[in-house]
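Here's a structure for you.
Up next is subunit A:
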Amino acid sequence: MNNENIAKINTFLSFKLGEEEFAAHVGKVLNILEMTKITEVPKAPEYMKGVINLRGTVLPVIDTRIKFGMTKTEYTTNTCIIVLDIEMDGDSIHVGALVDSVQAVLELNSSQIMPAPSIGSKYKSEFIEGVANIDDKFIMILNMDAVFSGNELANIQDKTKETENSATIVEIE
Partner candidate 1 sequence: MARTILIVDDSESIREVVSFTLENEGYNVLVAVDGKDALKYLDGKSIDLIITDLHMPEMDGIELIKEVRKMPTYQRIPILFLTTESQTSRKMEAKDAGATGWIIKPFVPAKLIAALNKVIR
Partner candidate 2 sequence: MDNFKKKFIEEATDLIEGLEKNLLALEQNPEDPGLIQQVFRVMHTLKGNSSMFGFDLIDHYTHDLETVYDLVRNKKLKLTREVLDVTLSSVDHLKLLLDENNYNDPDFLTLHNALVSRVSKLIKVETVSENSNESDQGKVSIQEIQEEKTFFIRFIPSIGIFKNGTNPLYLIDEIHSLGNAKVFVHLNKIPLLNEIDPLLCYTYWEIILVTNHNYADISDIFIFVEGESTIQIQSIAEDNLLDDDYFVSEITRIAKIQKDIGLATVQKIAEDAKKRFLQSKAATIKRDKVGLKDTSISSIRVSSEKLDSLMNLVSELVTTQARLSLFAEQNNIPGLTGISENVQKLSRQLRDTAFSIVLIPIENMLTRFQRLVRDLSNELKKDVVFVTEGADTELDKTIIESLSDPLMHIIRNSLDHGIEEAQERIKRGKPKQGKISLKAFYSGANVHILISDDGAGIDTDIIREKAVSKGIIPPDKKFTKKEILDLVFIPGFSTAKKVTDVSGRGVGMDVVKRKIADIRGEVEIESELGVGTTITIKLPLTLSIIDGLLIKVEETHYVIPLSSVDKIFAVERKKIYETFNNVLVLEGRQVSFFNIRREFGLPDGVQDIEQVIVINYEENRVGLIVDTVIGEYQAVLKPLGKHYKKQEMVSGATILGDGSIALVLDTNKIIKLFSKIENY
């Protein structure tokens, strides 16, 4: 019984994009940074916001809102960058995720996490690990590796065309 408990209690960091709340497993989170000056890389896809200096290394920053099919992030005092350790093509790499605000650190029991509904969700199922219902709020628990390693967008709706076009310009050849 003990074993079960250890295995099934997980800690998550929750954050907001617009009015929606999401959560990432803390094992993936390295740091939370205040908004800082982001250097734009020309001709990159729109969701690739740019790069920042993280203690002497260059950290790419992704606009998470665009990834989820929302308008691009408007900077406020709450805007911050979550530094993530993700797996991409078998390598572990660091990437910054720009979010509207960081909410809380949650400890969730596995029983509180329901599988993501495969029908009716506006996000691709491979990006969502599950849904937690806390104080009548739904929090989507994300598969950070899937969300931040690929170049596809997370929402299913077809408003993606426009944003992906900016990416194709540089792919000519």
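Basis for inclusion: all candidates are chains of the complex that A comes from, given by their letters.
As a convention for this text, a residue touches a chain if its C-beta (ideal position, glycine included) is under 8 Å from a C-beta of that chain, and two chains touch if they have at least 3 such contacts; residues count from 1.
What you are looking at is a predicted structure, and each value in this text was computed from that prediction instead of being measured.
Here subunit A appears alone, and the candidate among 1 or 2 that touches it in the complex is 2. Of all residues in subunit A, only 37, 39-44, 48, 51-53, 56-60, 62, 88-89, 91, 93-95, 167, 169-173 touch candidate 2 in the complex they form.
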